[in-house]
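Missing here is one protein chain; the remaining ones are kept as they sit in the complex.
For chain A:
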Amino acid sequence: MSQSTQTPAPARYTWGGDEFLFVEIAESMSLTANFTANAMATRLSAQAIDGVTDICPANASLLVRFDPDVVPPDQLEALVREAEEEVAQLNEQTLETRIIEIPVWYDDPYTRETGARFRKGHQRPEGTDLDFAAEENGLASPQEFIRRHHESPWLVSMVGFVAGLPFMFQIVPQEEQLEVPKYLSPRTDTPPLTVGHGGCFACIYSVRGAGGYQMFGIAAAPIFDPAQKLADFSDFMIFFKPGDIVKFKPIDEDEYKAIQAEVDAGTFTYRQAPVTFDLQKALADPTAHNRDIMETLNGL
């Protein structure tokens, strides 16, 4: 039986106090678990259930906030279980989404300087987070790690922690996933737009603050814009949505500065194109799947 046709184990339902229902779809991270979380969230949002205030899909789980004075807990659980059942019955597991090019200055001086300040207590006190990440993955050099980081696209599997921060899961077979342990003790500072990595997840820190992910580079353009100055933020102050697909593009200092100037002038827009994410195809032949969706972006 191929991975794609296995019937997933039923999700685990549990309460987070009297206002939160938590649904653990799977203990392990996988594209399938994430697809289920997002598909359930989409269905439940469309139902606009009275008393449900927040529907938060995560990597392999779903958190629903409700007002038990409006929708009793057992009634809510029944509705969410129905959504789970419907998603399990889907014949076609596809998502109409978009691929976005995110320019990143890898091994930049900002994250390098911050990393140097928090070397004490790091798994690898000498060198950089990139050196550590390359070693952890048995790669010859940081450059090799950077290449692996940007050559295959990533699925935004969850948005959160702080406002607009995307968690991303690389669309490659599990044995090719880049895995890097988090900091042993979290940093108290992270530059805004740091591209980080913890476990199997990449992230982009939307705001300056604490963080525990290893730091590899800095994104050139904002992903959270409360003033909604740039065109990409005209509808909403947060750029990423679960299900977005990200292709990192390595840039150098000059390109970084050019993009920053566009951002300051209010003229920057992300390169992006609509694509269909097909779960079965991504699982069966990720190379072909990724080539197809990246061609959409390159064809712009």
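Here, a residue touches a chain if its C-beta (ideal position, glycine included) is under 8 Å from a C-beta of that chain, and two chains touch if they have at least 3 such contacts; residues count from 1.
FYI, contacts and distances are computed from a predicted model.
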From "Menaquinol-cytochrome c reductase cytochrome b/c subunit", "Biotin-dependent carboxyltransferase", "Putative spermidine/putrescine transport system permease protein" or "Cell division transporter, ATP-binding protein FtsE", the hidden chain's UniProt protein name: "Biotin-dependent carboxyltransferase"
Listed residues A:60, A:79, A:95 or A:275, member touching the removed chain: A:60
Which of A:201, A:216, A:233 or A:248 contacts the chain that the document leaves out: A:201
Hidden-chain contact residue, picked from the options A:167, A:233, A:248 or A:277: A:167
Touching residues on chain A - with respect to the absent chain: 14-20, 22, 24, 26-30, 41, 53-63, 65, 68-69, 73, 158-165, 167, 169, 174, 181-182, 198-201, 206-207, 209, 224, 226, 237-238, 240-241
